[in-house]
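The other protein chains are all here in position, but one chain of the complex has been omitted.
== chain A ==
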Amino acid sequence: MDPVLEITDLKVGVDTGRQVQSVLDGVSLKLTPGKTLGVVGESGCGKSMTALSTMGLLPDRFAVSGGSINLMGEDLLAAKPARMRELRGNAISMIFQEPMTALNPVLTVERQIAEVVELHQGKTGAEAREIALEMLRAVQIPSPEDRLAAYPHELSGGMRQRVMIAIALACRPKVIIADEPTTALDVTVQAQIFRLLRELQEQTETAIMLITHDLGAVAEMADEVAVLYAGKCVESGPVREILSNPSHPYTRGLMACTPRLRLGAAAASAAEEGLGEIPGMVPPLGRFPKACRFAPRCALADARCHAEAPPLVPAGPDHSALCWHTDKMEQVA
């Protein structure tokens, strides 16, 4: 199927006053209708910057310096601000991490949903109210009629996130960017929210970009995965491929960092192994290594890794990794 959103070789830089430092360096992603792309990486790897570039809402001093973002044949980087406003909330919308702070505390739930509808579809009054109610039903909020008049502080975290999803879905967008949508929620509520998102996705054929550092969430939600490290996409492919055959040391490291419950005989070995970790931290902006950016933290790094940028190597069907040593993965973790 044709991708609904295609990001090609996206480059973003930040102007520090003295120089322009690279934040994203050639990130390429593809979103297919009805599918979910998990974007994974540590803090500071460029996940949120990718999302904000797509929305056209990069913070001050940040600017796109290359590449293209293509939404259904339309180049978003060339779109005028007025056109971007039309698209935001309408064709692309966003679900935020903190439902506590991402809802306007002084407006009722009804107003917040209705406003998006009024803004983009020109519906008013009773019609907008009807859509707000319908959306609350769609996100499975109990007694939605009563909740219309509720303020955000009267709702629980899970309910607020449902309202956020209702707002994001109100105009039936083609793409939803979910920036760590469940980090602020209980695990049980997380599972509910994911199930809800999947159900709604089946009905609406919406493509979801799920930004997260939780590999469990990726395993549950995503169809495709892109792993970002220090502004580069280091590995991408179908979720099964990536999880069963990770072909970049960074992906392997991330998976080793995820605690697993082991019982019986395996429990003893787990205690010995302990929890994996990736030594070091993501280099700060402007101190990215010249060649392989992961080399200083990588167990497989040799002289070539420090001297020459690695190529994108196919590692399986639709699966590629940015590494010199895709054949030596068994030696890691």
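Just so we're on the same page, a residue touches a chain if its C-beta (ideal position, glycine included) is under 8 Å from a C-beta of that chain, and two chains touch if they have at least 3 such contacts; residues count from 1.
Note that in this section contacts and distances are computed from a predicted model.
**Student:** Just to verify: the chain that's not displayed, which of "Oligopeptide transport system permease protein OppC", "DoxX family protein", "NADH-quinone oxidoreductase subunit M" or "histidine kinase" does UniProt list as its protein name?
**Tutor:** From the listed options "Oligopeptide transport system permease protein OppC", "DoxX family protein", "NADH-quinone oxidoreductase subunit M" or "histidine kinase", the omitted chain resolves to "Oligopeptide transport system permease protein OppC".
**Student:** From the listed residues A:49, A:159, A:200 or A:298, report the one that touches the chain absent from this view.
**Tutor:** A:159
**Student:** Check each of A:13, A:44, A:67 or A:89 against the chain that is not shown and name the one that touches it.
**Tutor:** A:89
**Student:** Just checking the interface: what residues of chain A touch the absent partner chain?
**Tutor:** The missing chain touches chain A at positions 55, 57, 60, 85-90, 93-94, 96-98, 101-106, 115-116, 119-120, 146, 150, 153-156, 159, 164, 167.
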